[in-house]
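Only a single protein chain was left out; the remaining protein chains are all shown in position.
Which chain is which? They are A and B, in the order written, and residues in each are numbered from 1.
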Amino acid sequence: MSETHSFYEISSPPGMTGIKSWLLTHDHKRLGLMYLAAIFFWFNVAMILGLLIRTELMSQGRTIMGPELYNSFFTLHGVIMIFLFVIPGIPAIFGNFFLPIQLGTDDVFFPRLNLFSWYLFMFGGLFAIISLFVGKGFPDTGWTFYVPFSIEVDTNVSLTVMAAFILGMSSLLTGLNFVTTFHRMRDKSMGLMQIPLFTWSLYATAWVQILATPVISITFVLVVMERLLSIGLFDPARGGDPILYQHLFWMYSHPAVYIMILPGMGVISEIIPVFSRKSIFGYKAIVWSSMGIAIAGSLVWAHHMYTSGMSDVSVFVFSLLTFLVAIPSAVKVFSWVATMYKGAIEMTPALLLSLMFIYLFSVGGLTGLVLGSVGTNIHVHDTYFVVAHFHFVMFGGTGFAFFAALHYWWPKMFGVMYRFRPAYVGACLTAVGFLFHYVPMFILGIQGMPRRYYDYLPQYETGNFLAGFGGYLLCAGIVIMFANLLMSFRQGVAAPADPWGATTLEWKVPSPPPVHNFVKQPDIMEFPYDFSGIGNQPGAGARTGDR
Amino acid sequence: MNREIDTTGIKIGMWIFLYSEIILFGGLFVLYAVYLHRYPQFFSEGGKELDRIIGTLNTVILLVSSFTVASSVTAVQRGEKKKCAALLLFSILCGFGFLVNKYFEWGAKIDHGIYPNSERLVNGEPGENIFFGLYYLITGLHGLHVIVGIVLLCLSLVLLLTGRVTAQRFTMLDNSGLYWHLVDLIWIFVFPLFYLVL
């Protein structure tokens, strides 16, 4: 491959240098990295908060903090993790970086809007920080901001929901950009069924972002309006209906769960075929199941509200619909497993993390069915069972997919190879810690321990202690993984263009890619996962990982 | 890599933005539908208290301005710059007319002691409180959109006069127009649902 300058060396628009070339960039790759930096920061903050919460709960009574601080901390943990890590995580970082390359084009459709989204993201984060230090401190409502508490409490709810509003805008504009790019910038010779699955999953996600986010925006506006003007729309004494708040909230926040998980599934659909050296099983089924999840997932919001006092008919209907979501999710899991069957498996950290994803996500999904059926839900509603379930999906699912994506695309983004052994150690420690952390919570939930409480009865102490212990293992594992990735800069082992033997377009350009991504017009393969040209050979870069 | 400006792509982006606006108002219409179902008689009585004449007048104003904006897009494509500018100016004036009407309408309501958290609404019937709460929220948010629409139209007018909106390149005008029509679209639903209900 001819010597080309990477996007680190040439700015877009041209002629800018230093910090300016980053802060004013139109380059989707630089923006992806800027998101990575910001999200990395927020993830660590929220992880530390989570660890502090678990430490507090490791023994009965006051351990390290008082109840008010505890309430603020779990709210802050939820708000940061949801709005500043899980929702933007994969689309904003890897989507921005790889969607245009996978489509064979040089940038997203609206590069300046893309930069604007990043600034909105930063402002949203800034708002969240400001709300910590002004007024009566960070809200203690939980990330759901349920009325009437969120309207009456005198902590800084208004500022925090405005932060979430701005972050929603950022996510919406990113979705807008992706859809337009998908339709208008795709390489002319690339048909709809030749698009890589990661990009397909981002496309499905983008539509959910576009059509669901405005509902949360207006809901948050209503909360602020109620706090400022006390209209009484959710106040039963004045004719309002607090359950409607929950409807509006979950109309966004349930689809948001699919905003979080769909890109993760897309990552896994990329990684599994590459390291099985085998074409993905059921490409079309995966594409359609992405769209199916996006649609079905938007129809099930009220399954968060079985015990809130809504009608029995509604409980029945939403329970039924909830079970439907299991079908497309299962189609994906089966396709991944079937792809590996009789493949030439080559183990790498990215694949290991993907396998962990499949296992943990399946557990999360299946316990979702326990929660989706009304009878069992009423028993475990608002207990630790729910906490464990959604952490299995969000962390075991999206979180592990995020780590897998980091390990898969790291050589492409930074042009350096990391070492495999520490990555394996970190990943295994994370997974073991994860199970220690959340499996006790399932048991605690079935025993009846309510979520979000500051203190608990003596019989729950063992479980909570174990969970806290697991939390430390988990964080240690994550630190090892991150440290290993960061160490790769010091070792400076250059990554080849295609270290894994992968076939999608991003592996056909140099690592890191040049500023316009493609040096020459890309060859679009008839099918994006055709490994016949590569055979069963291990990837060129894989050996450098074992050093 | 220089490519020609892809107007269709820009339009797709604009439409997607409009979808998000539609859903934004949609959230309020969810509340409207539920509360109409719960308090039909209060919505009916509340609707009778609103000024139908101002409401109808505002509907006509918005429809006419929508027509002039659509015509201005036709004019710019045909290269009739002066006509286009005049049509835009007229549309902007219509927008201001709408806001002035709205000001008098809200003013009259507030004089009657009908505003969020007013004594009358707090101590009165719950259904009435909800009706006027929604009335202020939806027309308020709509009014905000009218203001944004006016700003966009003004911007287009300036760009037209400085020669940056031309027969070859009028995306800015086109998109401002789309936004203005959206404002109209929402009003077409707000008008019967509040002023003429039952």
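Couple of notes before you dig in:
Please note the rule applied: contacts are C-beta pairs under 8 Å (C-beta built on N, C-alpha and C of every residue); 3 or more make two chains touch, one makes a residue touch a chain.
The definition used in the following text is that contacts and distances are computed from a predicted model.
The subunit not displayed here is recorded in UniProt as "Cytochrome c oxidase subunit 4", chosen from "Cytochrome c oxidase subunit 4", "PadR family transcriptional regulator", "Deoxyribose-phosphate aldolase" or "Magnesium chelatase subunit I". Checked against the full complex, the candidates B:Ile16, B:Leu137, B:Leu157 or B:Leu173 give a single residue touching the omitted chain, namely B:Ile16.
Touching the chain that is not shown, out of A:Leu69, A:Leu299 or A:Ala344: A:Leu299 (per the contact rule at the top). Residue A:Lys188 is the one among A:Lys188, A:Lys284, A:Lys342 or A:Arg490 that touches the chain missing from this view.
Listed here are the subunit B residues that touch the chain not shown: 4, 7-8, 11-12, 15-16, 19, 22-23, 26-27, 29-30, 33-34, 36-38, 40, 52, 56, 59-60, 63-64, 66-67, 69-71, 74, 77-78, 177-178, 181, 184-185, 188-189, 191-193, 196-198.
Counting over the whole complex, subunit A has residues 183-184, 186, 188, 192, 207, 211, 215, 241, 243-244, 247, 251, 298-299, 301-302, 310-314, 317-318 touching the chain that is not drawn.
By our rule, only the chains that are shown with their structure count from here on.
For the pair subunit A and subunit B, the distance between C-alpha centroids works out to 36 Å.
Listing the residues of subunit A that touch subunit B in their complex gives 106, 109-110, 113, 172, 175-177, 179-180, 183-185, 210-215, 217-219, 221-222, 225, 229-233, 237-241, 244, 247-248, 251, 516. Residues of subunit B that touch subunit A in their complex: 1, 6, 8-9, 12-13, 16-17, 19-28, 30-31, 34-35, 38-39, 116-117, 121-122, 125-127, 129-130, 133-134, 136-137, 141.
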